[in-house]
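Omission of a single protein chain aside, the complex is shown with its protein chains in their original locations.
== subunit A ==
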């Protein structure tokens, strides 16, 4: 297991360097000069332009700029936002807990509902439940997030008044962030009703964000289960007279988990992408909206730093997924 872990960690290094290069290059490949964008319709004089170029360090060769960025990253310094003049690192960690909290709730919903749904559908293959479930999964998968979110807001917040329209907690509650996770902070604050309010605010956005991964996980679980259920050892287990729940749950599901876990790992990337829309609609103060705004403003340090951090998160999650394979399937860790 240790060798497996080390070999996985070693592949991390070239990927990390690659991610640094891509993050740095991505925003620079886009057309549009950040200084011109900043000046807007007003424009600016040639001298002033030159002054700003020097101030931002754009007059230096690209390779020098990249080296500065790269060595900064190694020291935990992602640079300072052109716009807010605050360190990118601080901004990222002020906003990231919100995204993490939302993504975590979404992935929990997706797994808790998606796994059993996929298993039940596979076991009842071709029957009504299977068809109904797979059709709704297809609908869920193809749903435009933007429209789906607004629909839920109009029904549950507008018409029924069950959930708040947007935000993380009622404006009534006011306490400084400790962990950045509203569920935890609201408990720590000790204010009556704060935790309930935080939960109520989480419901709609997590459902919206969970929709696509839920559909994907349910479909993937179903097809993996179907494949496993046709295997000889399942027939053996059945013929030995094992109870169907034990066969399906223990023998089949465990073996069907490998592709499902892969999908869950990949969903994390998808969640972060989906979070951009979900966060915008629900006024959720996470990194999605922050990144989009900074792309529009050509705020180079934020875009490259944010991209790098998100890529790192995805890499870490996939590393964990790889390690989980090893736990579930001994064959993999011995390889």
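The definition used in the following text is that a contact is a pair of C-beta atoms (placed from the backbone, for glycine too) under 8 Å apart; a residue touches a chain by one contact, two chains touch by 3 or more; residues count from 1.
The criterion applied here is as follows: contacts and distances are computed from a predicted model.
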Legend entry - Name under which UniProt lists the unshown chain, selected from "YCII-related domain-containing protein", "Anti-sigma factor antagonist", "ABC transporter substrate-binding protein" or "N-methylhydantoinase": "ABC transporter substrate-binding protein"
Legend entry - Full-complex contact with the absent chain, from A:5, A:22, A:83 or A:203: A:83
Inset, instruction - Touching the absent chain in the whole complex: find that residue among A:5, A:44, A:143 or A:258. - result: A:44
Inset, instruction - Pick out which of A:19, A:95 or A:261 touches the chain that's been left out of the picture. - result: A:95
Legend entry - Positions on subunit A where the hidden chain makes contact: 30-34, 36-45, 48, 52, 55, 83-86, 91, 94-95, 98, 150, 153-154, 157-158, 160-162, 164-168, 170-172, 174, 176-177, 193, 197, 279-286, 289-290, 293, 298
